[in-house]
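Contents: one structure, followed by commentary.
The other protein chains are all here in position, but one chain of the complex has been omitted.
Right, chain A next:
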Amino acid sequence: MNIVVCVKQVPDTATERKLRPEDKTLDRDAADGVLNELDEYAVEEALRLKEAHGGEVTVLTMGPQKATETIRKALAMGADKAVHLVDDALHGSDTLSTSYALAKVLGTTGFDLVILGSESTDARTGVLAAMLAERLGVPQLTLARKVEVNGSSITIERLTDYGYDKVEGTLPAVVSVVEKINTPRYPSFKGIMAAKKKPVQTLSIADAGIDAGQVGLGAAWSEVAEFAVAPPRAAGTIVTDEGDGGVKAAEFLASKKFI
C-alpha cells in the first residue's frame, strides 16, 4: 500500500505565537517549529497500516526550508521517505491554495491512502482533509478514531457529536485522524540515525506543475484585514479554601447572576 502522510510544521504551542505586522501572516521565526501534534498520530497510523499490509510510507509537507526538521522527525518514527514542497511563492497560502498545491503533489506521487491530522494547532481550520478529498475526487474518511483496511475496502469510525459513525469506502481515499486513534511511538536512537539517510525529495512549484497564480498571499481567497493582540484577561480573584471555599465560589456566581 502506498501511504502518504501530510504533516505540517507549526509553532510550538508552548511559546508565544505571533503574526507578522508587515503581511499579517504567521511569524514562523518567532517560535520553535514542531511537528503538528495530531500529525504524529497520522504518521503512527500509517506505520501501523504498513506493518499490517506492507507497502511504503511517504511524508509530504509544504513549508519553508526549516520544515525539514519536521520531516526528519516523521522519518525517525519510521516513515520511508519524504517529499518537501518548498518555494517562496507559497508563502501566505490559504487553505484553498494549500489544498491545491498538496493535491498537485499527490497527483505526481500517487497514493492508495492519504492520511492527515484532523487539525493543525496554529490555524486550526480543520478543512484540509475534506478539501483534498474534494480536489482528488476520492472518498473522505475523516475524523477517524479507528481505521481498518481490507483489500481495497476501508472502514473507519468517524467521531460525531453523538458518538461515532461507521463509514465505508474504497481505496484510494483520504483519511484524517483524531488523537484517540493510537499512541504515537517515540523515535528510537536507531530511528533517528536512520532518518538522516532516508531520501527527501525537494520540489519547487514548477517541479510539481503548480500554477504560481493559484498560490501564495497574492492569490489567497481571503485576507486578514487587521489584527491585534487580545487585551490580557483581567487578573481574577483567587481564594484559598479555609473551610468556606464553596461558599465563596457561590457568592462569586451570585454576584455574576449565575445563581
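What we mean here is this: contacts are C-beta pairs under 8 Å (C-beta built on N, C-alpha and C of every residue); 3 or more make two chains touch, one makes a residue touch a chain; residues count from 1.
As a working rule, contacts and distances are computed from a predicted model.
Its record in UniProt calls the unshown chain "Electron transfer flavoprotein alpha subunit apoprotein", which is the match among "proton-translocating NAD(P)(+) transhydrogenase", "NADH-quinone oxidoreductase subunit J", "Electron transfer flavoprotein alpha subunit apoprotein" or "Amino acid ABC transporter". When the full complex is taken into account, the listed residue touching the unshown chain is A:178, out of A:42, A:178, A:195 or A:208.
Checked against the hidden chain, the listed residues A:7, A:38, A:195 or A:208 yield one contact partner: A:38. Remark: the residues of chain A touching the chain excluded from display are 13-14, 16-19, 37-38, 94-96, 99, 118-119, 121-131, 133-135, 137-143, 145, 157-170, 173, 178-180, 220-230, 233-234, 236-241, 243-250, 252-254, 256, 258-259.
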